[in-house]
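Just one protein chain is left out here, and the rest sit where they should.
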Amino acid sequence: MPARLGALVEQLGGTLHGDPELLIEQVASLNTAGPQQIAFMAGAKYRSALDSSRGGAFIVSPTDGESLDRPHIRVRNPALYFARVAQMLNPEPAVCAGIHPDASVDVTAHVDDTAEIAAGAVVGAGASIGPGVSIGAGSVVGEGCTIGAGSRLHARVTLYPRSVVGQRCILHSGAVIGADGFGFAREADASWVKIPQIGRVLIGNDVEVGANTTIDRGALDDTVIGDGVKLDNLIQIAHNVHIGEHTAMAACSGVAGSTHIGKRCMIGGSSNIMGHIDIVDDVVVSAVSFASKSIGKPGVYTGSLPSMEHAEWSRNFVRIRQLDAMAERLRALERQIESLQSSKED
Amino acid sequence: MPARLGALVEQLGGTLHGDPELLIEQVASLNTAGPQQIAFMAGAKYRSALDSSRGGAFIVSPTDGESLDRPHIRVRNPALYFARVAQMLNPEPAVCAGIHPDASVDVTAHVDDTAEIAAGAVVGAGASIGPGVSIGAGSVVGEGCTIGAGSRLHARVTLYPRSVVGQRCILHSGAVIGADGFGFAREADASWVKIPQIGRVLIGNDVEVGANTTIDRGALDDTVIGDGVKLDNLIQIAHNVHIGEHTAMAACSGVAGSTHIGKRCMIGGSSNIMGHIDIVDDVVVSAVSFASKSIGKPGVYTGSLPSMEHAEWSRNFVRIRQLDAMAERLRALERQIESLQSSKED
Partner (left out) sequence: MPARLGALVEQLGGTLHGDPELLIEQVASLNTAGPQQIAFMAGAKYRSALDSSRGGAFIVSPTDGESLDRPHIRVRNPALYFARVAQMLNPEPAVCAGIHPDASVDVTAHVDDTAEIAAGAVVGAGASIGPGVSIGAGSVVGEGCTIGAGSRLHARVTLYPRSVVGQRCILHSGAVIGADGFGFAREADASWVKIPQIGRVLIGNDVEVGANTTIDRGALDDTVIGDGVKLDNLIQIAHNVHIGEHTAMAACSGVAGSTHIGKRCMIGGSSNIMGHIDIVDDVVVSAVSFASKSIGKPGVYTGSLPSMEHAEWSRNFVRIRQLDAMAERLRALERQIESLQSSKED
């Protein structure tokens, strides 16, 4: 869906420098952009990449634009503007209203006339599918689930019974919402007795859930995902977790049971958050780090261990088991030195 | 399915203090319980939470009950009793015997008359589905699989051919049982030659498998999951692994090939177990820890690295690469001190 450069600025703002009639067909990176494509410059250090780019137009900051004589749009936040342009040029595929003959929809489910149910999808008793919703091929919507207007389940998503999904959400393939939390009591003979998981999963508006990510239902109360939360692929959210608005979590991270994460947090890939802790708003947990205790103030928290050449690792890591002994030896040396020094002064 | 307080005690034991006619509708936590709900007290430190609870009845230890004048049941293990009460009040949804018209069942498969095959499920040739089994929407049961009485596959579970599932198991959505193990031989040109994985997966009775968990089939022999094992979400069990009875593994953990884990072990979330090792019975591996060698005696094993403020991490972690050098310097200092001391004594 191409657009003239002028139309972009009319719709999204910014100051245009160049021919408003230039037709832009697609977004691209500086390196790969062609004459009908627009790219953005993330900062002054990319100026040489821009200078050698074959792109037709650029999105730049006001400062970066001053010395630029090629077609460009000046805006305060080029990356954000680029996202908006990309959305304009690449609208979501239209929802084809209707229930595919190879879908299986329970007679007691409510499906809005403007919603789409694809082939192989299964919608359970009493489920409610809102306007403009798209249920992908092979997805399963359990009994009594509610899905808000404009949400899209890609192929092969599972909603367990009674799950609630807000408006304009995107759930990717293989996501499992509302499976039982991992809750057991232990018998005297060490066998496990299942604690029925009677809570639900409540997902707010504008949430994105990545491929094969799992969000468990609450044990007694609900698991809650706030508005605007973005979850990447292969993430585990355990029962009774709360995630605050606009928090983003990268792939392969996990949150153990009953933990509350604040708003606007950023949780790095493959990081782990301990159960039963609280993390305040605006916390960043670095990739491959383990948040093992509550975090009471905003900031960046890290605990990753970078790789090194194997020989260097062997040499140094064996010492980790000796750290306490080393500290003791250090303390002993300090005492001996002190004694030597005082005896010298005698 | 509400129950009178008296009925709970008749069925599950314990000593009732209070009105046996009190109707209990649901279990709840101390904080959220209402007058028709029952909560449990995990120990004396929760006494003030109980005192401020609006719950109708409580499950407590005999000791904790002595000073309590609200309706309660005294039992030795309140958490376990609570699980039993929760099961009574929240029975599993009944299995609706029969094959849904939108399911696809091979004519050579055996499906017990009391089993349910949901819409979109596919059952392969020669599969055997036992009494009271429930196969969820979109699940795929491969050729020659056997599923024991009372087991439940939620929506979108996959069993590869010849997998064996015992009785009363619960398999959650997205679980994949019996995919090929990761086995290859290497050609002279560094390309990989697939080693056919001809073993099976054998799952015992009373096993629960979490959402999107994968259990690979054996290479030559079988992968074996013992009775009563509980696996959380997004777990990887590689080929030829054996897991002993009543062992529980939390989410995102993984076991590499041919490892044997004993009975009654507890494996923490996001922990990893090396391949080709043996772990004895009653071992606990802490969350986010890596069991890299065989473990020969029961106990708790840990190797996690807690996060800290980023600046503190930067300051300290750069030293890990210097540990061996620090140890050498420490040794040198000790020698120097010794020499100084002996020279002083001369």
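The first chain written gets the first letter, and so on, giving A and B; residue counts start at 1 in each chain.
Throughout what follows, a residue touches a chain if its C-beta (ideal position, glycine included) is under 8 Å from a C-beta of that chain, and two chains touch if they have at least 3 such contacts.
For clarity, every value in this text was computed on a predicted model and none was experimentally measured.
Checked against the full complex, the one of B:Arg74, B:Arg156 or B:His260 touching the unshown chain is B:Arg156. The residue from B:Met1, B:Ala94 or B:Ala190 that touches the chain not shown here is B:Ala190. Considering the full assembly, B:Gly174 is the residue among B:Gly174, B:Gly228 or B:Gly244 that touches the omitted chain. Residue-wise, the contact with the chain that is not shown comes from A:Ser29, picked out of A:Ser29, A:Thr63 or A:Ser294. Per the touch definition above, the residue from A:Gly138, A:Gly166 or A:Gly199 contacting the chain not shown is A:Gly138. Those residues of subunit A that touch the chain absent from the view are 26-29, 32, 77, 79-80, 82-84, 86-87, 89-90, 100, 102, 118-120, 136-138, 154-156, 170, 172-174, 206, 208, 210-212, 228, 230, 232-234, 246, 248, 250-252, 263-264, 269-270, 287-288, 304-310, 313-314, 317, 320-324, 326-327, 330, 333-334, 337, 340-341, 344. Touching residues on subunit B toward the chain that is not drawn are 104, 120, 122, 124, 138, 140, 142, 156, 158, 160, 174, 176, 179-180, 182, 184-188, 190-196, 198, 212, 214, 216, 220-221, 234, 236, 238, 252, 254, 256, 272, 274, 285-286, 289-293, 299-306, 308, 312, 315-320, 322-323, 326, 329-330, 333, 336-337, 340, 343.
Following the convention adopted for this analysis, only the chains that are shown with their structure count from here on.
To overlay subunit A on subunit B by their CA atoms, one rotates by 120 degrees, a value rounded to a multiple of 5.
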